[in-house]
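One structure coming up, written as structure tokens, with questions to follow.
With one protein chain removed, the remaining protein chains of the complex are shown where they sit.
Here is subunit A:
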Amino acid sequence: MKLLIVDDSNVIRQRIARIASDARLPPMHIVGQARNGVEAVQMVRQHDPDLVTLDLTMPELGGEECTEQMIALKPALTILVVSALSDKATALRALKKGAQGFLYKPFTDDQLVAALQEVMLP
């Protein structure tokens, strides 16, 4: 499973990378870490990930437009949004644009593992 991590926070990217190696998850190969939506779209093009964890509030290109562009490049891409934006409308819109799951920040290790397991279900 090829994973791309997208978040403007270095600490959050490192944390997601660490949790992604959890034994309860299928083996994951982190193909890239992007700090904004523009980098994320480039990395989808270059590395063809299977799964993306995606922040919404980012500089240059935000998560919602980024979702649209990534899905246009790879319709089968699985996207888990990981965001602090806790209003229902934002979550529903992200799902409508093609994300498979939404995890609110702040999240525990177990919550991220569970969210990843859920979006990876066949």
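Basically, contacts are C-beta pairs under 8 Å (C-beta built on N, C-alpha and C of every residue); 3 or more make two chains touch, one makes a residue touch a chain; residues count from 1.
In the analysis below, contacts and distances are computed from a predicted model.
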Per UniProt, the name of the complex member that is left out, chosen from "Chemotaxis protein CheX", "Amino acid/amide ABC transporter membrane protein 1 (HAAT family)", "Lysine 2,3-aminomutase" or "FAD-linked oxidase C-terminal domain-containing protein": "Chemotaxis protein CheX"
Hidden partner chain, touching residue among A:25, A:71, A:85 or A:114: A:85
Positions on subunit A contacted by the hidden chain, ascending: 8-12, 14-15, 18, 57-59, 83-87, 89-90, 104-108
